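Only one protein chain is missing; all other protein chains are in place.
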Amino acid sequence: MSNRSRHLPVTIAAVLILLLLCAPLIVLFGVALNEGPQQLFPPRGLSIRWFLNIFARDGFIKAIVFSVELALLATVASLVLGVLAGLAIVRYRFFGRDLLMTLFMSPLIVPQVVVGMAFLMAFSAARIHSSFLALFVLHVILALPFAIRVVVASLTRFRISLEEAARSLGAPPWKAFFLVTFPVIRTGVVSAGVFAFVASFENFTATQFLVWDRTTLPVEIFSYVQTENDPTGAAMSALVVLVVAVLVLLLHRYISVDALNHR
Amino acid sequence: MRSKLMPVLLAGAALLLPAAPAGAAEINMMTWGGHYLDTFRPVADAFEKETGHKVNIVVMSGAKDGLTKITAQRNDPQVDVWLSIESTAQAAAEAGLLAELNPELIPNMKALPKGMAGKHSVILSMSPRGIAYRKDLAPFPIKDWKDLWDPRLKGKVGMSFVIDTGSPLVMAALINGGSEKNIEPGFAKMKALKPNFAGFFKTDSESVKFLESGEFAVIGYAILANFYLKLGPDSNIKFVMPDNPKFLAPIPAAVVKGRGAEREKAAHQLVNFILSPPQQEFITGRFGQVPANPNAKLPAALNDIIPSLPLTHVYRIDWETVNKHYADWNKRWNQEIQTN
Partner (left out) sequence: MRTNASAAGRLVAPGIAAVAVFFSCLGIMAYYSFLPSLGMARVGSGFTWANYGAFLGDPFSLSYLWRSLRVATYTTAIVLLLGYPVAYFMSYCRPRTRMVVSVLLLVQFFTSYVIRTYAIVLVLGRYGIINQTLQALGITQEPTRLLFNEFAVALGIVIVAIPFMVFPIYSSIAAIPPNLLTAAESLGATRSKIFREVILPMSMPGVAAGVVIVYLFNFTSFITPSLLGGGYFDMIANLIYDQAMNTQEYPLAAATSMIALLLTIFIVYAMQKLFGFMIRGTER
């Protein structure tokens, strides 16, 4: 799109807001680089010992592996459920559509501590004592509202006639969906996927109740800082930031957020 | 899709349930994660080498989270040995979740001072409580609980009600002529402290972070284990353990009821193992705690931090009374103390 200069006021506002969002990140890296065990900013002395400390404890590594495993599976599952439900909500008019949409949002409404306790009681009653199974179900449910809400938003703007045209030309429904609809809502699905991944990866409050034989990263960090309140937690977050940034930059060809503008 | 997936997943979960081999038992110990997990893992491994019983460690995010989990599993208990704090151990015993300890299976219990072993739990170690402050931000060296009320500390004290299930309120009651059985003097004393409050914290880690950032110059009720690794001559943080009352929070171990005779026996053996002097010294040395077994040596570093003390001089809170009133006190605290 041309004429960027005409957007000047918006550009200035956006840059200022983005700078505001940079501040916590700068502090985060500063804290992680402290030389001593104190979490100060600006850092006193510079050292990467807290980054190395992450790898010195196998508890962190195990927790990272478990958190990533859980988040990936929960993302895939919630996206499948979310796209299907999103299609129904956008394309069909049926009784209680708004209500259904509200119900899909409900895992976000209920405070996490209650979700966690309710799940603990239910899973204990069902005699399920496995971090993986309990947390998989929990995280899919927590990720679903994000998936559905964002998928619905991107489908709402999509003209259904294209997919119908494809189908009238003889494409089976799934093919029509993947060839026509999916490329259009891909941006939405990617951002829904990011939300879903984060909803799982970041969750602490509800997760702590269901942690049993394996712990997730946020629970591990929480436990760790109770006695060793050093910059390792900050270093861990900083490392995750770096990995995510590098991954996105490497993979942006495939999950490009602006895929739509180059059609 | 989910309807087909669920049974498969449930079947998978069934396979994950532990199956104990014959002879040796496989037991679960629940404790805090992080540093606790790092400390108790080698203890559990040493125990397995000695007895053949395998110990899985499951973590709780706090003692109360542990109580929540044990309560939820009432009909299908999963924990054998549970480490917590006294208030939660008392509540679990009262709720009938804990097995009665068999002293014959825990010979090390005989060495313990009076009052350390109860019907349902036995104290493994005592964790010092006191005041932590910033040498550079506090206007004078703090020594006593009463120093917290000094007007020079206006707006500098961080406080908590929830740490140790209301113990700070009991401390205030004790120095004002009351006790947990007569709590009004505690509320009166805490109200008098309001000008000095900088804010309130809810978790251990918040207290450490706010002290380091300088938001609090003083932590009015601090847990030594949170600061233990940060103390030293170069540190700007100091920890003092005042007299009258001396507070050491006991860490009790309990055996959960309903796990079968074999596991229960192994659980007792594990508790006995933890009470043996070598394990006591290893564990308490990692946290800056006082071992319950007097045959174990006090961690050397602790001598510089806390006064030498016979454990009998420590104030022991009556948790039955506190637990009974805790919800009411909590509400009053939020309404009367924790307000601007």
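The chains carry the letters A and B, assigned in the order they are written, with residues numbered from 1 in each.
Going forward, contacts are C-beta pairs under 8 Å (C-beta built on N, C-alpha and C of every residue); 3 or more make two chains touch, one makes a residue touch a chain.
In this text, all values refer to a predicted model and were calculated from it rather than measured experimentally.
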Where A:70, A:89 or A:211 are the choices, the one touching the absent chain is A:89
Even though one chain is hidden, which residues of chain B still touch it in the full complex?
1-3, 62, 64-65, 67-68, 71, 87-88, 91-92, 94-95, 155, 162, 198-202, 205-206, 209-210, 213-215, 323, 326-327, 330-331, 334-335, 338-340
Interface residues of chain A (partner: the chain not displayed)
1, 3-4, 6-7, 10-11, 13-15, 17-18, 20-25, 27-28, 31, 39-41, 78, 80-82, 84-85, 87-89, 91-94, 98-115, 117-119, 121-122, 125, 137, 140-141, 144-146, 148-150, 152-154, 156-158, 184, 187-188, 191, 194-195, 198, 201-202, 204-205, 218, 221-222, 233-234, 236-238, 240-241, 244-245, 248-249, 252, 257-258, 260-261
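In this text, only the chains that are shown with their structure count from here on.
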Cα centroid separation between chain A and chain B, in whole Å?
35
Taking the complex as given, what residues does chain A use to touch chain B?
37-40, 57, 59, 80-81, 117, 120-121, 124-125, 127-130, 132-133, 136, 208-209, 211-213, 215, 219-220, 222-230
Listed in rising order, chain B residues that touch chain A in their complex are 1-2, 9-10, 12-13, 16-17, 32-38, 56, 58-59, 61, 65, 68-69, 72-73, 75-76, 78, 203-205, 208-209, 212-213, 225-226, 228-230, 287
